[in-house]
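In this view, the complex is presented without one of its protein chains, the others remaining in place.
Order of writing sets the chain letters: A and B. Residues in each chain are counted from 1.
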């Protein structure tokens, strides 16, 4: 054990691991590569998987294992599907900067093409949900009111009435849904990233997900009107109370000071 | 105070002539009250042009208020309720609400500001001292009142005729009982209503999202599903009362991760069904963390461990979430194998 851990720090260790990983995945690929049917598609697909594998080896393998089998630092990726990769990498959560209660979203470091390649590779490790099509996530033609009811039943308990986010245990939190693309919302429901439970098609069909996306778009989108004025974060009575104290009572006390103050005198003695 | 008639009191000469304030401090006590300081004039008291300026400001504010009221009426008539406008930095808001609020606010504020400016700059600002009078009555008054009371009490014979007094007390004390009895029909008696829910052996678990009965294969590991008993519909008259006790939360945990033996036995292949009603004060608890299997209540942060019999691991809840025993029907659907073994929701005296 000791010897192994000493060797892990050897300068050439990374190279050896990389080579091993490449050999292993290459071997796996050779073993499991599907027989050619629709030639052109297949080639494109296998090219993507190849590229994805390279990216994976550099960016992901250290935590998720060389073949996506997982390690103490990261869960196995067999069967999570392309949707999970597209969500995690597409929102910048992966690759993670440091382990913690929760991996927050960050600046996305891969291009969409690279993400697709990674997704293709991870999807090749085991069947899982695929990236939704434009049509699946578009709010068009959805039942917003039904989406609202579904949202309040399934989502609001963590993400708040209009998706402003909320607290979970020990520093974890349900993030705000403001500005999250419909595709990522869909993928999150489909795959259940990190501590979020999944809402698979078997219990929440595609149509329901579309309704929910349409509802979020209606109540927390760029064009959403807040008829009453400032939303105050959409957080409810706590921010309203702070506003009433600071701006409401604050303004009235300022006015009271003016009303009660002495008028300036003509001569200063 | 001779300087109270209007308008002489505003004239500086009148005030200077009659000055009751500013008596000299007593020499042997440096801390003695030096008396009210002499009144000083404002610019408006001396300079008529300044006074005129104040007058114009006040009038301007009142006119502005009138214009605002007209604008309020115009906005009320002209702006459609659904119209939305973008106001920097507030965002997209209702045009009507914004216009009505701002004009009403301005109309009111200007009246107030005008009146206060008037009082501050034009009305007399001479400070006046008013004497206070003792609140307690003079001894003579007190004696008179007590004597009167005694006489009245004596004349009534209240103290002497104890029978009258005691029966009166009894009657007055009893009358409110009627009022209390009248409150009886505010609601039915609890009986054992809090002990039972709509779940019965053989009732299918219906997905709240789709209104379809659930199959074991529908529930994936790490997913969260909410269920209701078959036959309960949202438009039912008693839907809220029924769901208040029957709401169910379904999760699937790898059987080897389930620490509690009874939990595993009462579930189906790792699918476990727990009451969605928090045992603290009854919020629908469902903030499920699929990696830790903890479920958190959004109201008061009670935390339950769904992989260990839903025992309480944090927060103010006093006991575990009740589990519903489930199995699979002949047609392959998830079904209840009976009602909850204990009352769901918040604890109460008779719970035991």
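For this structure, a couple of remarks:
Methods note: a residue touches a chain if its C-beta (ideal position, glycine included) is under 8 Å from a C-beta of that chain, and two chains touch if they have at least 3 such contacts.
Just so it is clear, contacts and distances are computed from a predicted model.
Missing from the rendering is one chain, named in UniProt as "Cytochrome bc1 complex cytochrome b subunit" (options: "Ubiquinone biosynthesis protein UbiV", "Helicase", "Transporter" or "Cytochrome bc1 complex cytochrome b subunit").
The hidden chain, counted over the whole complex, makes contact with A, B.
Checked against the hidden chain, the listed residues B:203, B:252, B:280 or B:325 yield one contact partner: B:280.
Considering the whole complex, the residue from B:231, B:318 or B:332 that touches the absent chain is B:318.
Within the entire complex, the positions of chain A that touch the omitted partner chain are 101, 143-149, 152-153, 156-162, 164-171, 173-174, 215, 218-219, 226-232, 234-245, 247-249, 251-253, 255-257, 259-262. What chain B contributes to its contact with the hidden chain is residues 4, 21, 25, 28-37, 76, 81-82, 90, 93-94, 96-98, 100-102, 104-116, 118-120, 123-125, 127-132, 134-135, 183, 186-190, 193-194, 208, 226, 228, 234-235, 237, 240-241, 243-245, 247, 276, 280-287, 298-302, 312, 314-319, 345-352.
Everything below uses one rule, namely that only the chains that are shown with their structure count from here on.
Chain B makes touch with chain A in their complex at residues 40-47, 84, 90-94, 97-98, 101, 116, 120-121, 125, 207-210, 214, 217-220, 222-226, 251, 284, 286-292, 294, 296, 298, 301, 303, 314. Chain A meets chain B in the complex at residues 150, 153-154, 157-158, 166, 168-169, 172, 174, 192, 194-200, 202-205, 208, 223-231, 258-259, 262-267, 269.
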